[in-house]
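Every protein chain of the complex appears in place save one, which is left out.
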Amino acid sequence: MSEAAAHPPVHHHTAPTGFIRKYVFSVDHKVIGLQYYGLALLAVFIGMVLSWLMRLHLGWATLPIPGLEKLSPAGAPGNVMTPEYYLSLMTMHGTIMVFFVLTTAPFAGFGNYFLPIQVGAADMAFPRMNMMSFWVTFAAFLVLMAAFFVPGGPPLSGWTAYAPLSAVGQEAGPGQGMGQTLWAVSIAIFCVGQLLGSLNFIATTLDLRTKGMSLARLPFSTWAWFITSVIGLLAFAVLLPACILLFLDRVAGTSFFIPSGLVVSDRMMPHNGGSPLLWQHLFWFFGHPEVYIAILPAIGIISHILPAFLRKPLLGPRVLISCIAGIGFLSYMVWGHHMFVSGMNPFSALLFSVPTLVITIPATIATLLWIGSVYGSRLRFTTASLFCLGFISVFITGGISGFFLAQPSIDTYLHATYFVVAHFHFVMAVAAIFGMFAGTYFWMPKMIGRMMNETLGKIHFWLTFVGVYCIFMPMHYLGLAGNIRRYAAFTDDYLVPLIPTHQFITIAALATGAAQLIFFYNLVWTRFRGPKAPDNPWEATSLEWSTTSPPPFDNFGGRQMVVHHDAYLYGVEGAAADYVMQTSPEAVKSPS
Amino acid sequence: MTANESAQGPGMKFFVAVWIGLMCIVGIEVIVTYRHLPARDLLVWLLLLAFLEAAIAVWYFMHLKYERAALVWSLLPAFIFVVFMMDHVWPDAFRVATMRLLAQ
Amino acid sequence: MGKAFGAVLVVITLISTAFFVFHGQLYWLPEDASAHGHGIDHQLMETMLGSGFLFVLSQIVLGLFVWQAAGRKEGWKPKTFPGGPKPMVIAAIVLVGVEILTLSFVGSKVWAAVYLAPASPQALHIDVQAGQFAFYFRYAGADGQFGGLHPDKIDEGSGNFFGLDPRNDVAARDDVVVASLTIPVNRPILLTLHSKDVIHSFYVRELRIHQDIVPGLMIPMHFTATRTGKFEIVCTQLCGLGHYQMKAYLEVLPEDQFDQWLKQQEAQQ
Partner (left out) sequence: MSDMEMSAGAGGHAGVMEESPFAIPSGKLAMWCFVLSDAVTFSAVLFAYGYLRVGSADWSTPFQFVPSVLNGLVMTFVLLTSGLTMLAAVEAAKAGRTAAGTRWLWATCALGALFAGMHLMEWRHMIEEGWRMFQNPLGGSVHFGAAFFSITGLHLLHVLGGVVALAVIALGFPSGKYNRIDVEITGIYWHFVDLVWMFVFPLVYLMNAK
């Protein structure tokens, strides 16, 4: 008897009926995907509001923000934000955005919903584990949110939680007590959730592919999610113990990250002989791959969406996939570039800078492949395709500034300035968010069975696209002027003249943020009022379009799909339409 | 390769032999320890033996030998790569020793 | 819609680039005041030109292709890029490859000159201690010896910021401790950086030096100031609620004025 027979991979569980099993503790990957997406929406809204508050404070440090005192009497007496509360908000903004938005939406959200469908499976390999991974992640989110309401407020040591500031306890400032402990716990829990998710993604991609769906025929998005899960499998495995050790330093009196003889606010610390750099190494060993965990799914998503609107396949699909894999591989060799001036051995700096620069090669190839694919096409301008083009643009902009920061010598000047803020917001945050938007406008018809409003979508795109450039482009100039990041206000002689620029950025940020409300409105409107979506509104080819919108509980209504073609047969000569579904038996020669 | 093939392992006799072998390696480790070598040499010895022991365990006890080569070539390189990269922390570990702030 | 995208993209690109080109004094590095700084500035300029070229080129080409793609009629037969993916791969590897090779070779030299070269033996040795949220500087005094550090003796109130023990420690008695750094021009300076609580950072824009101050470590940092003036030393590593206020002044004086200043300080101790 063969293994497959011993363990039938397709899970023939029948659709649950009760509300709880159907919508709350559901094992259906589609529901879980929507749950992840919902969590990301909630998180991104909170993170965005936090950024508004931060920007307001940076523009007008003494400006009272109505109602802020309600949120935190200690943090904003008289509605004016204190410096430490600014840092708390900044820390929470970073943590929420990186972990609960950039990791959750493009990877866990869309991945859960579409990976099984795109490989032609009825569900994930381990539905129960899948459910667990979401609820564990959700628990992590709640623990993190709790930090807002504990005495001392949220931690203020940034999303990187550098020890010893994060390790010595509340002597180091308000929020370094309970808040920081909750942070460590939350992130540790988050790691567990992501590990479970990664196991599931890997097993599903490799084992549950329907007949004919060879690895070569997998859509780019599936490839990206798969590669991302492999990265996550190894990266979160390092962050988990790091957070545990940090937790021990805080509650068990160990000194992993705390050296001898520290005097914090006139109190001699009991700790002995630890190393702050050890935390930085453990954190960034995870932290850099994490950046790619955020961006690779977005790359996969837009590479998946573009052909449907270009009406022709992307150039060099194999090359593109190798680029994604190559970037993932290199992501483990470069974490030191976050630590050039951190007191790390200067030889290591040279060692880390080379692979960092090398990463630009696969990234550039991918970008050129996208641009070259746009050439000679008759592009269909939908909101989804616009966000794909926007993605390419911001990805280029953010990638270019990487040239500067990858070099230790230049980093000597630019490290910890707004140049860095501009860089990672463009290349990681904005790019990944654009991928998420593109995915939303492209897939929402499939996910909730209703078409989104294109007019609102296009308005949303234009405001966002111009907005992000207004916000983050000036940060490059600030960086060149040596404007330090993570400052609650700018009091230094040379920073004061730069405040007007910050005020401009603040206004741009508020406007762009407001534009996102259009998106939220569009989502809600679509959910309840949107016109019914056909099964294949975009005339796309991959498996998710061969089923109903939204798909039935077992994805294909009991049918076992059979795949005959590559994922992107558009503009095919001699075909019935200008495209050929992966599932259509129609024999065609694929255009090169 | 399917279950049928992996089902017919080498049988318990062989595994007992392997088990004895592993115990011997542990014995050697202890003996080496009490040769009172300098810490660095001892570490090298112990690591070599430990990796040998681990390799045998993965290969036979965990049946990796009886799986497809693809699995071996997926798991081992990934792990070796990660451990190799982690070794880039050593220069800083030694810095802690050489540049320690002279505080008591 | 597509034409609009192409146009907007080009406009954004040109405006963004314009600010880099016509940066004025506000949006640019301050004039270099160190012996090693020109290397960094040069490296920065090289990178700016190379990557700026790539930036403008790729954005405008993208905009152009999108613009063309918008104008096409129904039933247009898609064309593939001449030569397919190969030219892309080659272009990327050659162009970017050459750029990063040159950058990393030259850049490594610059980096080595700053961080790997040993300080000159004649360098004036100044001990720096960072703490929440101030820098303190210590000159060895007449005996040229620094007193030992005793964290347990640190007492902000009585001004014993370093935790010196003058009673039992002869070397510590004539140590000059000040809150702002004063150095002679054109003379190598060796700083030993250490922190009493959390990680801080020592950053002087004009001197192009930047070094985190890691608790538990004594990190050396050397440079030579090439012009007199008063610069700001700021902390760039998040160190707590007062992070944004943590700064000190660095004054570069002519040799003779510096000696005079130091004498005054020693007299005051």
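The first chain written gets the first letter, and so on, giving A, B and C; residue counts start at 1 in each chain.
FYI, a contact is a pair of C-beta atoms (placed from the backbone, for glycine too) under 8 Å apart; a residue touches a chain by one contact, two chains touch by 3 or more.
Quick caveat: nothing in here was measured; it's all calculated off a predicted structure.
Considering the entire complex, the omitted chain makes contact with A, B.
Here one chain is not drawn; of A:Leu68, A:Val230, A:Ile293 or A:Leu543, the residue touching it is A:Val230.
Interface note for the absent chain: among A:Phe25, A:Phe126 or A:Tyr494, the touching residue is A:Phe126. Although one chain is not drawn, its touching partners on subunit A can still be listed: residues 3-4, 6-7, 9-10, 125-126, 129, 195, 198-200, 202-204, 206-216, 223, 226-227, 230, 233-234, 236-238, 240-242, 244-245, 248, 252-256, 270-275, 278, 281-282, 285, 321, 325-326, 328-329, 560. In the full complex, subunit B contacts the hidden chain through residues 1-2, 7, 9, 11-12, 15-16, 19, 22-23, 26, 29-30, 33-34, 39, 42-43, 46-47, 49-50, 53-54, 57-58, 61-63, 67-68, 70-71, 73-75, 77-79, 82-83, 86, 89-90, 92-94, 96-97, 100.
Quick note on the criterion: only the chains that are shown with their structure count from here on.
In terms of inter-chain touching, the protein chains here all touch one another pairwise.
With centres defined by CA atoms alone, the chain at the far end from subunit C is B. Per-pair counts of C-beta contacts peak for the chains A-C.
Distance between chain centres (mean CA atoms), subunit B to subunit C: 43 Å. Distance between chain centres (mean CA atoms), subunit A to subunit C: 30 Å.
Residue positions of subunit C touching 2 or more other chains, listed in rising order: 151, 215-217, 219.
Among the residues of subunit B, those touching two or more other chains are numbered 95-96, 101, 103-104. Of all residues in subunit C, only 148-151, 194, 215-219 touch subunit B in the complex they form. Contacts from subunit A toward subunit B in the complex involve residues 1-3, 6, 230, 234, 259-261, 275, 277-278, 281, 285, 332-333, 336, 343-345, 347-348, 351-352. Touching subunit C in their complex are the following residues of subunit B: 95-96, 99-104.
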